[in-house]
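Of the protein chains in this complex, one is absent; all others appear in place.
Take a look at subunit A:
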Amino acid sequence: MYYNEMFNGDDVREAYASLSDWVDKMPADFRQMKQAEAEALFRRIGITFAVYGEGGDPDRLIPFDMMPRVFTQAEWRRLERGIKQRAKALNAFLADVYSRGEIVRAGRIPARLVYQNAAYEKAAVGFRPPRGVYSHIIGVDLVRTGRDDFFVLEDNCRTPSGVSYMLENREIMMRMFPELFRGNRIEPVDGYPELLRRTLESVAPKKCQGRPRVVILTPGHYNSAYYEHSFLANLMGVELVEGADLFVEGEFAYIRTTEGPKRVDVIYRRVDDAFIDPLTFRRDSMLGVPGLMDVYRSGGVSICSSPGAGVADDKAIYTFVPEMVRFYLGEEPILKNVDTWTLWEDDDYRYVMDNLEELVVKEVHGSGGYGMLVGPRSSKAEIAEFRKLIEANPHNYIAQPTLSLSTCPTFVEDGIAPRHVDLRPYCLCGERIELVPGGLTRVALKEGSLVVNSSQGGGVKDTWVLSE
């Protein structure tokens, strides 16, 4: 059975006590009117990008469901502790594998998985970024299977997107249903941009004088997340730049302005490693800044996330995150990992191939719900086809049990019905490790579907954390 976050049998759980009435008393025509209003608001704002680089139609609106997803303060406290712990361990891992690699020397993680990983960046070795932080914004994807059972599906240490949805979902709910926010004590999320700016400022390089100048580096308006880049720049009050707006000279990086060049101290880049600097990475990159890596490595500018941070969020490294928590922090992990079979190990391979119809199989470097098999939801033919893919390249796959994702009530044609959800909170790492209460809830709108990705029929919801 799936854990229903609102109902325990016929009883309404504590978190949803006040919402229950709201739903029950809502007339159907009012609901339809409000749903249309929400859609119009989203369109007007222009927030139509695909979440997490999933591809698909960039102008398609991601469906917004008006029924909030709710956590009690106690539930959130535990999640928050678990996420912070994980973020601390991931950054400790990055600091370690780009210097002495103690965790590898200690035999706790195989050297091959780190040093031969496509995301391991040679050009980042031997440099310690300010405060030892490599990944400044970590999106931790969580699912719930029971009252106290939360699992981490994956970590996103490079440039996780979607936080603009978290902010806009709340904004729209508050505009449409102000009475809900008067009657409930809901933790605000609108402090996120300020928190992000403070986090970025806190990792300015030593050579920075005065208040750090922060910019967001975007690949440009063709990028599917461009809306989010400009949205965050706007809310933080910092400049949104493309590679051509920046240049390096001497020991520093500068932004061209109408009043002449101004020194830039912190670059929140939403550009992939390969495109940051054509002198160090891909020479054909038009998105980056020539010489930026040299300035970064000599302490003239900070790049967030640090180049090479992706080695911590690879699906093969994922299996070792609980081990990182033990190794670096000497603690037991608060959040659980999903059991994962790695197809390049013989025993795991045999087990997975014998049980494909019960498992979820994913590509090691895949994302967005593509290139994956959900055994229990697939036909014999689909499974047979996927089997061939695995046989051709076992190193490319991992498998996990099919999780019984919790459900949250969601508006459907004739009222509300349970639909499966996940959660992505955004953890900020700088001088301190901080989170705003909540995150982005994605919901699989198709009945029975376990895939919450927007490219596969997923939508989004406002996520509430109740104050005490």
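Worth a mention:
Rule of thumb we're sticking to: contacts are C-beta pairs under 8 Å (C-beta built on N, C-alpha and C of every residue); 3 or more make two chains touch, one makes a residue touch a chain; residues count from 1.
Here is the rule we use: contacts and distances are computed from a predicted model.
From the set "Transglutaminase-like enzyme, putative cysteine protease", "Ferredoxin, 2Fe-2S", "Molybdate ABC transporter substrate-binding protein" or "Peptide/nickel transport system permease protein", the protein name that UniProt assigns to the chain left out of the figure is "Transglutaminase-like enzyme, putative cysteine protease".
The residue from A:Tyr115, A:Phe181 or A:Tyr351 that touches the chain not shown here is A:Tyr115. Looking at A:Phe127, A:Phe181 or A:Tyr351, the residue that reaches the missing chain in the full complex is A:Phe127.
For the chain missing from the display, the contacting residue among A:Gln32, A:Ser99 or A:Ser467 is A:Ser99, taking the whole complex into account. Where subunit A meets the chain that is not shown, the touching residues are 98-101, 104, 111-112, 114-116, 120, 122-127, 247-252, 278-280, 290-291, 294-295, 297-298, 300.
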